[in-house]
Structure formats: C-alpha cells, structure tokens
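The structure that follows is given in the form of structure tokens.
One protein chain omitted, others in place.
To keep things simple, chains are lettered A, B and C as they appear, and every chain counts its residues starting from 1.
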Amino acid sequence: VRGASARVRIRVRYGETDKMGVVYHGAYLPYFEVARVELLRAAGLPHRRLEEQGTIFVVAETGVKYLGRARYDDEIEILAWVAGLGQASVRFEYEARLAGQPPLLATGFTVLACVDGRGAIRKLPREVAAELGRPA
Amino acid sequence: VRGASARVRIRVRYGETDKMGVVYHGAYLPYFEVARVELLRAAGLPHRRLEEQGTIFVVAETGVKYLGRARYDDEIEILAWVAGLGQASVRFEYEARLAGQPPLLATGFTVLACVDGRGAIRKLPREVAAELGRPA
Amino acid sequence: VRGASARVRIRVRYGETDKMGVVYHGAYLPYFEVARVELLRAAGLPHRRLEEQGTIFVVAETGVKYLGRARYDDEIEILAWVAGLGQASVRFEYEARLAGQPPLLATGFTVLACVDGRGAIRKLPREVAAELGRPA
Partner (left out) sequence: VRGASARVRIRVRYGETDKMGVVYHGAYLPYFEVARVELLRAAGLPHRRLEEQGTIFVVAETGVKYLGRARYDDEIEILAWVAGLGQASVRFEYEARLAGQPPLLATGFTVLACVDGRGAIRKLPREVAAELGRPA
C-alpha cells in the first residue's frame, strides 16, 4: 500500500539538540508526528473531526533508524505516507532528510491503533480507511 | 512567609542537554515542577487528593535566573519552598545547585493560581493554605 | 527601546500538551526561542555568523506570565522584539496569541548575556547592537 502522503519542513529548535551538537534521537518522534498530523489534515481527517466521530488513534508501536545527523537551525524535510491499513490499525512510514538534500537522516514507522472512547479496539471506519488508502 | 519546603535530587538526562553541552535553559521548569510536586506530597497534598476536593492549580507566572551551568549526568539538588500565600494563589521559590556544592546554578519562582473545574478563580481552601504555610 | 522584531507562527504539537489538554507551561520557552532566532536571522545575525565572530549568547534570565490557554493543533503567533540593550546583554520581550485573535495567551521576556568562547562576559559588538536596536 502507498496511500495518502504529506511532506513537511521543520526547523531544528535549540532545545532539540543534545551535547553532541546534533538533533537528540528522541526528537524524531515528535517530528514524525508533525508530518502524520499534516497527512491526516490533508486527507480531510483533522483530529477534531476524527474525535467528533469517536475515532481515536493511539500509538501502538514505533521505530526509527538513524542514518545521518542534523544540527541546530537545519531545516528537515519529512515525508510521511500510509504504508498499510489493518482492520483496526494504520501503519505510517517516514523519511527524514535535510531540506533539498537526497541523503537520508532517518527512516521510521508508527502503527496507530483505532480505539473507542473507553480504549477498546474498534474497526477503522470505512470512510477513514478510504481516505487514508487513496494516494494523494 | 517561609512555609512548607522540599528537597529533591535530579540527574540530568542526555536529552536535556543542548549543543553547548549544558542543561537546556528550558529544562529548569520541569525540574522545579518535580520539586514542587514533592513539596505538595510531603505536605499531605498529593495532586490526586487536591483534584478530588476540586482544587486545581494552574501556573500563572514563572521566572528563572541562570547563574551556573550543569552538565550531562550531573546530579542537581533543588530546594523548593512556599514563599507566599494569596487569597487564591501560592508562590513557590526554588534554588538549584549541583548536589553537595554551595554555588547556585539557578533560582526561580512559580505562582500557582487556584481554579475550579471550569477554570474560574477560587479561594485557596483553608486547610490547603494551612498545610502550605506550615514550615516543614 | 523597541528595536528589531519578528513574528512567527507555531502549531502546537501533540507532545507539547499536558493532561489538562492545554499547552504545557514549559513549552512557551522553546516557542519564544523560535521567535528570537527568527528575529536574529531577520536582523542579519544568524547564529552561525554570530558564532564565527565569537559572539555567544547565553540565557541569563527568563520569565513568563500565562493569561490564556492554547490547545493541541492550535496555531500560536509569537511577536518578539528587542526591548533593551545593555553593555553585554540584550532583553527580548514576547507576546503570544492564538493566530489572528487579539487576546494574549502569554507574555514573556528573556535576557541574553554576551560571552566569549571561555564563558567570560564580553561587550556586545557595536554592529550587533546596531542591528538589534534598529526597528524592523
């Protein structure tokens, strides 16, 4: 599957660097999340609409591979796409690069599980699956 | 006023350092908060008990002066105390040092406002004020 | 003094909210920093140029007053300006609002001290002071 996708640019904040002068490895999770949120918004599924219809996504699994280093004030480009749709889950994948430069800084993925207001697993609504599965 | 007080030790985490190799200036707010939470717990006012009786504290103002530098894996000692009690607010003050060393790393303060569940200012409950005003 | 200024928009990230559903009070320090960095860049003083000429700014003091609440995915507009120039320091002030809405979310300030590579206080270079003191 290669469904909906989005591309965002994020400038590295000072507090996101660590004592090696590079982006702290933990900062990629919020970066990926920014891209995922934009993907959902672009697919017509902003979190407010999802919440109103009772679709809550929780992070079930995540992973990151680190391939390069970004520094303070660098601009990072994140590409996010829907890489898989389960009965009650969505898999997103990511690539991070310095803006305009081909080498990868990091790759990663997140699996979101769909739950209801009490935290029980629920099926991904058909229209949500349709929007996420449609290549942008 | 010099009311309830508490002392905590916090080891600097890697992600809390910045590219100068020292603790990011923004990290002192969570550090002070850890000390404030321990103060409340030691005064018999853990947040769960406060919430149950409808006392919600929100941060109204904060400030920090930076006087020294801490590094990765350093152990920081924070002293927190109640420095003032208003009708609907509490002022906490803080001193941060490297554990066992007299020079100050930072000083700071936080003013918490007391609100009810809808966010309206409410008077500090008498027993909460009594606990906070009592020197430990 | 009302010197150089800049205006930035920042979208609230999920991890910057707290269990009250609003922006964690500590998140305003990185937000203000993003605005300050853009101010310096717009004034022709990107951090790389400052570092090359040996001008290092360290945070000496900061403060925030909280007046409203922002939520996840809200867009916050930060106005930053140079409010004072000392012999070896610069005072920045900030106002944060929901984008396009007049009420203030927060106001704040940061005093940066100018130091050399060994951490000793040094005079603010004349051309840096000139750029910062000039209204944009």
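FYI, a residue touches a chain if its C-beta (ideal position, glycine included) is under 8 Å from a C-beta of that chain, and two chains touch if they have at least 3 such contacts.
Predicted, not measured: the structure shown is a model, and the values here were computed from it.
The chain that is not drawn here is touched, among residues A:Leu40, A:Val64, A:Val82 or A:Leu132, by A:Val64. Interface with the hidden chain, as seen from subunit C, comprises residues 14-15, 17-22, 24, 26-27, 71-72. Across the interface with the omitted chain, subunit A contributes residues 20, 25-26, 29-30, 33, 58-66, 69. Residue-level contact of subunit B with the missing chain is found at 11, 13-15, 29-30, 33-34, 37, 46-48, 72-73.
Rule of thumb we're sticking to: only the chains that are shown with their structure count from here on.
Matching the C-alpha atoms of subunit B with those of subunit C calls for a turn of 180 degrees, to the nearest 5. Remark: the per-chain Cα centre closest to the mean position of all protein Cα atoms belongs to C. Centre-to-centre separation of subunit A and subunit B, using mean CA positions: 34 Å.
Separating the CA-averaged centres of subunit B and subunit C is a span of 24 Å. Centroid to centroid, with C-alpha atoms defining each point, subunit A and subunit C lie 28 Å apart. Annotation for subunit C: residues touching 2 or more other chains are 29-30, 33.
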